[in-house]
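With one protein chain withheld, the remaining protein chains of the complex are depicted in position.
Labels A and B are assigned to the chains in the order they are written; within every chain, residues are numbered from 1.
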Amino acid sequence: MTTDLAIEAENLARSYRTRTGWLRPQRKTIEAVRGVHLAVGRGELFGLLGPNGAGKTTTIKMLNTLLLPTSGTARILGYDVARDALEVRRRIGYVFGGDRGLYERLSALDNLRYFAELYGVEPREQLPRIQELLETVGLSGREKERVEGYSRGMRQKLHIARGLLHRPQVLFLDEPSIGVDPAAARELRRVVADLVAGGTTVLLTTHYMAEADELCDRIAVIASGTLRAEGTPAELKDRVRKLDVLEVEVHDAVGPEHLQRLRDTAGIEQATVETSGTVDVVTVHARPSHGTHAAVLAALADLRTGKVTTREPTLEDAYLSIINGTTTGSA
Amino acid sequence: MTTVSHASRASRALRLAFHGGGLSYRALFNWTTPPMFIGTLLVGPLFQIFFFVHVGRSLHVADDRFYLLGNAVLATSMPCVYGAIMAVANERRFGTLGAVLLSPRSRGLIWGGRVLPYAVNGLAVMTFMMLVGALVLGLTLPPSTLLGLAQVFVVAAMSCALFGLALGALAVRIRDVYVISNAAFTLLILFSGANLPPESMPGWMNAIGSFLPLHHAIEALRALFAGASFGEVWSALVLEVAVALGYAALAYGLLRFFEWRSRANAALDVM
């Protein structure tokens, strides 16, 4: 089968039916993913960003055959995820973040040997491949220890080694850097970058914007089960580049009425507040205009305001404005 | 003024014991869903009765009533031992134990209240076993035994739940506490006297049994059905109450001790 696309999804959707209560069960249908289109080329590093519960993991689980789509189709390297699950599984790796998913009472080596067998790695290749991967992720020398004594970062390295055992052409990384310290996270980014340089296609979900910005060729933002935007990091940032970002330090508590007043002000696209230390920081995205500065301060007139700064929008600003649905036009 | 505050303190204590206990039952008992409840607490023990009745008949060890009475009482160990252990052990699994130990309230009320729902659950299980078991095996429950039956069941359930709590206390420090629950459960099958007539058990077995819960309760129940007087029944029940109080004291002591040790060694959330 020949196709230039590593991952294709058309109108991919998934709903869950839940039941709560036993005597008088209440049935609810939750639409986790509603009609997602994706096209990821071979060798691309594609990022999927979105808030918690946006449908990222559900999307990944449909693409890696663990969940059947309720409608729509998806293909990995040309193989349908619902019908040709075995063919898909031969070609993909799946790595997820967190503490779970490993045999705690076994050593890293035993974990890898078992999965090497399950992933169909040639018997003669198994040990050299395991050694090579332990080297790559930096677990050499620790492989005989039981996983229960591993730190979060070490577990994550082991997860990645396991996901790469059978040299998958497509790798799914579901929040791999969650709870990992900055040094380990940087290590992880290096491993991912090397993989992509070697021709592997990677689909990555993450909450860390800097990580996505640094690594990804293209990014899709998903919220409430639908794709809100797609493009290169630069393209996404361009969507907010025509906006100014204003940060105002406030020494009193900022209430919802202030934010509403700001949002109602002409030229202001978005206003959010975050408490940092003893001050609240109000972040405003506004269309460039000479009056903005004064208008913002007027809206916060009954509060004690401090330093006001203007800065370039970051990927995080772009992300926030996309998921809040305030950007105009598409990339 | 003081009477009002006494009353309100008493009501707050009751609220902590009953309401808190009930909430913890819902939060921490793994077996509240109908399939788990039916499969584990009802069907399993019912077949335990039938199995031992069958063994008793085949080997001519004792009659059906002997096995029904013994195993109906033994069935309470399912919710009581496992439940009371989960009431402490699951706190650790969910990582909530630290938050509970931060509470300024009385430890006796917090932990003691947790035992109550399991004891009630045990009562329900025993009643079910007795009714269904008697119906299937064609045994009668004379009305004269019902009052005594209720007394035996209440004492047996409390005793077994307190035993469970004492084992559960170990969960504050021991990670794989289900080792203990499984072992305790197996021990009760052998030593409680539910399945072996006391006269065919060697002395050391009877001795071990008399320190475990349910042994005296089963004895009392069999005496009751053999037509013994209330006095005779209660002489066995008093021993069961003594065993229960012993485990209550042990549970309280262990929980306080481990709480103190955990603070000293910072070993609370090793898992």
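Criterion: a contact is a pair of C-beta atoms (placed from the backbone, for glycine too) under 8 Å apart; a residue touches a chain by one contact, two chains touch by 3 or more.
Please note the rule applied: contacts and distances are computed from a predicted model.
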{"item": "Complex member absent from the view - protein name from UniProt, among \"FtsW/RodA/SpoVE family cell cycle protein\", \"ABC transporter permease\", \"Sarcosine oxidase subunit delta\" or \"succinate dehydrogenase\"", "value": "\"ABC transporter permease\""}
{"item": "Absent-chain contact - pick from A:Pro123, A:Pro182 or A:Gly199", "value": "A:Pro123"}
{"item": "Selected from B:Leu187, B:Ala228 or B:Leu250 as touching the chain missing from the view", "value": "B:Leu187"}
{"item": "Touching residue (missing chain; options A:Arg24, A:Arg100 or A:Lys307)", "value": "A:Arg100"}
{"item": "Omitted-chain contact residue, chosen from B:Phe47, B:Phe211, B:Phe230 or B:Phe257", "value": "B:Phe47"}
{"item": "Contact with the hidden chain (one of B:Ala7, B:Leu23 or B:Ile38)", "value": "B:Ile38"}
{"item": "Interface with the undisplayed chain - residues on chain A", "value": "16, 61, 64-68, 85-86, 89-90, 92, 94, 96, 98, 100-106, 110, 113-115, 117-120, 123, 146, 162, 166"}
{"item": "Where the missing chain touches chain B, by residue", "value": "31, 33, 35-40, 43-44, 47-48, 50-51, 54-62, 176, 178-179, 182-183, 186-187, 189-190, 195-197, 200-201, 205"}
